[in-house]
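Note that one protein chain of the assembly has been removed; the remaining protein chains are unaltered in position.
Up next, chain A:
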Amino acid sequence: MSQTLEDTGHEGLLVDRHVEYVKSLDKKHDEIEYWMTEHLRVSGVYWGAVAVHLLGRSDALDRDGIVDYILGCQNDDGGFGGHVGHDSHILYTMSAVQLLVMYDALDKVDSGKVVGYVVGLQDKATGEISGDSWGEKDTRFAFISLAILSFFDAVGEIDVAGVVRYVERSMNYDGGFGSGPGGESHAAQVFTCLAALAIAGRLDIVDRERLSGWLAERQLRSGGLNGRPQKLEDVCYSWWVLSSLKILGRTHWIDCSRLCGFILGAQDTDGGGIADRPGDVADVYHTCFGIAGLSLAGYGGYPLAEVDPVYCMPVSVIERAGLRKWVDKLPESWKQA
């Protein structure tokens, strides 16, 4: 290796190497990991696409190939599987729709079928959203249902107040949110709940001060962020925590430049890509959320595209989709600097 890991923090973002890394992912057929992760390939493509879009290289991946592949993952129920021939799940339906939006191909799906799939996952009595027909409930799915419907301008098709009630019941004494009512606060669930409330225009139910204080304490000495108290820092929380602070208007409550240093230190200087923490093996998930974190943190070493903290897609794409209106729906008191 040409540099020590400490040096990489000063080297800056290895843009070309990350683009090459993302492009190489579909060619690793001799590696067991390629096959073992087949069930979430649609999400893998989404993470890679966000990474190259934010790096300003949206043409790095084969657009038509991706669109055809995604369309092939849609099932008769209207939802999408994580790969061709796999069962539908709201997680993969989200990634599929996000990709179609990013590649400006949403008109290629029957919107009524996708909307029908999502609407069918809501429990009419409780407002809760299931991940698939087997009934697992989670606040992640609450956010995803609203996000997917927003792309089709169909949020009004579900009981939004019911979704908000469910999110509210998942709030805890620290101001954070768990996987559902009773669940412990976790930064990734905090993001999904804030993003759901942002789309619903109901961030007023959030205890902004307490939650911002809890999120700010997620930064550790290394500059990296963890997801819960007493847990290790991890590059993916650069996204979950900082997107939450962005929605709350409080990214300045942590030291963003030290966070950038931590993310850059987790780059694989040889093969490209970003790992969960320095010295570990890179993967596309952490590459995506590392770069998105750098964008939110205002990294100055490279002109990254601005990322939308609710949708985890480039702001330019979200504007084109007419969905930046969540910013206008922020509580009035949050809008004053």
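Points to keep in mind about this one:
Criterion: a residue touches a chain if its C-beta (ideal position, glycine included) is under 8 Å from a C-beta of that chain, and two chains touch if they have at least 3 such contacts; residues count from 1.
Throughout what follows, contacts and distances are computed from a predicted model.
Set against the options "Nitrogen permease regulator 3", "Geranylgeranyl transferase type-2 subunit alpha", "Exosome complex component RRP40" or "Dolichol-phosphate mannosyltransferase subunit 1", the UniProt name belonging to the omitted chain is "Geranylgeranyl transferase type-2 subunit alpha".
When the omitted chain is restored, the residue from A:Val115, A:Ala147 or A:Ile254 that touches it is A:Ile254. Of the listed residues A:Ser95, A:Asn172, A:Thr192 or A:Ser295, the one in contact with the hidden chain in the full complex is A:Asn172.
Note on the undisplayed chain: of the listed residues A:Tyr21, A:Trp214, A:Trp239 or A:Trp326, the one touching it is A:Trp214.
One chain of the complex is left out; on chain A, the residues touching it are 1, 30-33, 35-36, 38-40, 81-82, 85-87, 89, 132, 134, 136, 172-175, 178-180, 182-186, 210, 212-214, 216-217, 219, 228-231, 234, 250, 252-255, 258, 268, 270-271, 275-276, 279-283, 285-286.
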